[in-house]
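First comes the structure, then the notes that go with it.
A single protein chain has been omitted; all remaining protein chains appear in their positions.
Let's look at chain A:
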Amino acid sequence: MNPFSSGTRLRDMIRAIRACKTAAEERAVVRKESAAIRAAVNENDQDYRHQKRIGYLGLMLLLDERQEVLMLVTNSLKQDLNHSNQYIVGLALCALGNICSAEMARDLAPEVERLLQFRDPNVRKKAALCSIRIIKKVPDLAENFINPAAALLKEKHHGVLITGVQLCTDLCKVSAEALEYFRKKCTDNLVKLLKDVVNSPYAPEYDVSGITDPFLHIRLLKLLRVLGQGDADASDCMNDILAQVATKTESNKIAGNAILYECVETIMSIEDTSGLRVLAINILGRFLSNRDNNIRYVALNMLMKAITVDSQAVQRHRATILECVKDSDASIRKRALELVYLLVNESNVKPLTKELIDYLEVSDQEFRGDLTAKICSIVEKFSPEKIWYIDQMLKVLSEAGNFVKDEVWHALIVVISNASNLHGYTVRSLYRAVQTSGEQESLVRVAVWCIGEYGEMLVNNAGMLDIEDPITVTESDAVDVIEIAVKYHTSDLTTRAMCLIALLKLSCHFPTCSQRIKDIIVQHKGSLVLELQQRSIEFNSIIEKHQNIRSALVERMPVLDEATYSGRRAGSLPATVSTSPGPALNLPNGVAKPAAAPLVDLLDLSSDDVPAPSSSGGDFLQDLLGVDLSPASSLSGTSQAQKSGTDVLLDLLSIGTPPAQNSSSTTDILSPSQDNKTSIGTLERLSSPSAQASSPIGGSPVMDLLDGFAPTPPMPEDNGPAYPSVVAFDSSSLRITFNFSKPPGNPQTTLIQATFANKSPNVYTDFIFQAAVPKFLQLHLDPASSNTLPASDNGSITQTLRVTNSQHGKKSLVMRIRIGYKMNNKDILEEGQINNFPHGL
């Protein structure tokens, strides 16, 4: 060993380590050093203390708990922990505390525990922190440390106090037993400690900008928080001191603010008591107006947690928070925006939105995405009237349309189509908007769609509202808009496709421009994009050769059902989520044709949106049951095999084999303003004459044609226990009657007693009844009473069904059924849909 300057030894070691090419070599060097140290110890060499220090430094720098080499040092650590020299013990504790692994922790825990009572306070404080690591690595050992930790709390030395308090806090987090112990035995002591520290006179050693030992303040407050959380007695003890800290602490320096921050956190977490919470929120309000960015950031953070506790108080600071949204610091802006989002309610939504939209115009690019998303969701959730909603969305789209997500403008179109009195207003506003902000793609898309649908209203100034200025738009102007959009160089496929459709619609509404429109469409005949080419050729051919059906093709779109749309958006998770452990027959549809046109998204406007009933009939069937086309969901359905024979039912519901009745009749049920030409007759065949279709949206024109029950309002208040029984299915050979009852205390569940009666003179054998329900319902079938149905009503089969309606009150029950039986050794299958469930089930 070189007896000269140990600086060279250090330099040599460093040089050797840096020269190593692999980790294994490094380890070898360290091992050599450790060996040298051990050799020196054995020889009682005097300069081993220095080597030790360097050795431990090297150890901590190069190794961490994941390396197995660390185990080799355990023995020398143990020896050092038992050393007489306090600095060496300190070194060992430090190394152990920073990098020990779980096994080492277990081995050396008894030593560390013993050291918690060492004579020197410096060693005690290191031992305390080392124990923290040990209990984090090996939580089982926590019990051993409870008593020594409590003893540490009685010390006078600040270092030991700080570390002791920290140890207690971590013990409480790791072990519930420790929490109880400290809560009962130590809360009073801690309160007293805090009082002493707060009231202590000036102590130069611990003073930080006028406050004595702010670190101890903060640790104590943290421990009090852990103890007081969830326990009213402990919280009571601390009220006084918390109030004192909150009011007396000076807040012009960071140290004071740090203490106040911790104090506020503690107040918000412990059990509610009189004015403390108000005090806390006032402090936060003061923080918010502080010029220091750090303080404001911290305040915004805390306010987000405070909202859950007391949102009224936070509302008072709304103005300041809005200012923070416009701050120059990005972190503060983000926090403030999230906080504003949480603060929005029906009463303040209008002014808040106005502020946010005004800011949108001046905000910078990275922030716009966040800002637009938040504005859109605020507007959607809280809009008081449709016209306001449309106005705000138009503004947002004009400003930052390119940041807006697809589902946002889809939702906008749904709303527009539902607000029939606003069609004229909307299309005129869009027309104006597009003149100024034509580069915002989503705006252009919405405008193009609306002009296509409501073009005549634009030109004829139909449906003018009082607030509007008159505007003259000729047919040619309207076509101009679309022509510009379709030729714009940054327009993408969706926009161009929508433009072509709109042009087709306009060619019908504006016969004077027909030739010009044809010219525009023809230009895309040679487009390299298949979609555009196809559309262009098809539409061209429609315009030229199929004048007679053109108007039928481009009729006004049926109103898109808002409730279904938002329900599906909310529930557009794969079927695995909605299938509960209980037996649910939410079988997915369309297993046979996963590659079918993705019309599950009704508003996927990039696909063919010419509302031709014939082609979309079968696909609307999927929408009825609101199912997901993914094969994964079908698997989950099959795994819920019921006695009703799941694979058989899958065929029932697959598009490949269209069901017995006309599929387009199902669209009648859900879309009220359907054209009357779809077969009402099939409806009559399907349900009995006295039944009525239960529609989630009242006022369907179909209702008028059926006598029987008067259409009841869609949201029945009456939840009376008696429901009339209905004839669910009636064909020439079979009648099914449903009797309803509700189990007490559970309005969402209905028990249905199904009775099957045989109307033919032949006996039915192997009688099986199967049923399927949409996603918002859950169905459970009990075993049938028998599977032989005697002829001519000589007997019947009964079966109990249990249906749970998660949209109870909003949607009525609807069910598709299939009955299979053998008659004269011939297999017969009957299918049907039951829509005449009484309201309120």
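One rule holds in what follows: contacts are C-beta pairs under 8 Å (C-beta built on N, C-alpha and C of every residue); 3 or more make two chains touch, one makes a residue touch a chain; residues count from 1.
Assume contacts and distances are computed from a predicted model.
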### Query
Which choice in "AP complex subunit sigma", "non-specific serine/threonine protein kinase", "DELLA protein" or "Bacterial surface antigen (D15) domain-containing protein" gives the name that UniProt lists for the one chain left out?
"AP complex subunit sigma"
### Message
If I consider the whole complex, including the chain that's not displayed, which of A:N252, A:N293 or A:T474 touches that chain?
### Response
A:N293
### Task
Sort through A:I162, A:A728 or A:A754 and give me the one touching the missing partner chain.
A:I162
#### Entry: Omitted-chain contact residue, chosen from A:L10, A:I307 or A:V559
A:L10
### Message
Looking at the full complex, which residue from A:I17, A:L57 or A:I307 touches the chain that isn't shown here?
### Response
A:L57
### Message
Tell me which stretches of chain A touch the chain missing from the display.
### Response
1, 3-6, 10, 23, 45-50, 53-54, 57, 60-61, 64-66, 87, 93-94, 97-98, 122, 125-126, 129-130, 132-133, 158-159, 162-163, 166, 205-206, 208, 213-216, 218-219, 222, 254-255, 257-258, 261-262, 265, 293-298, 328-332
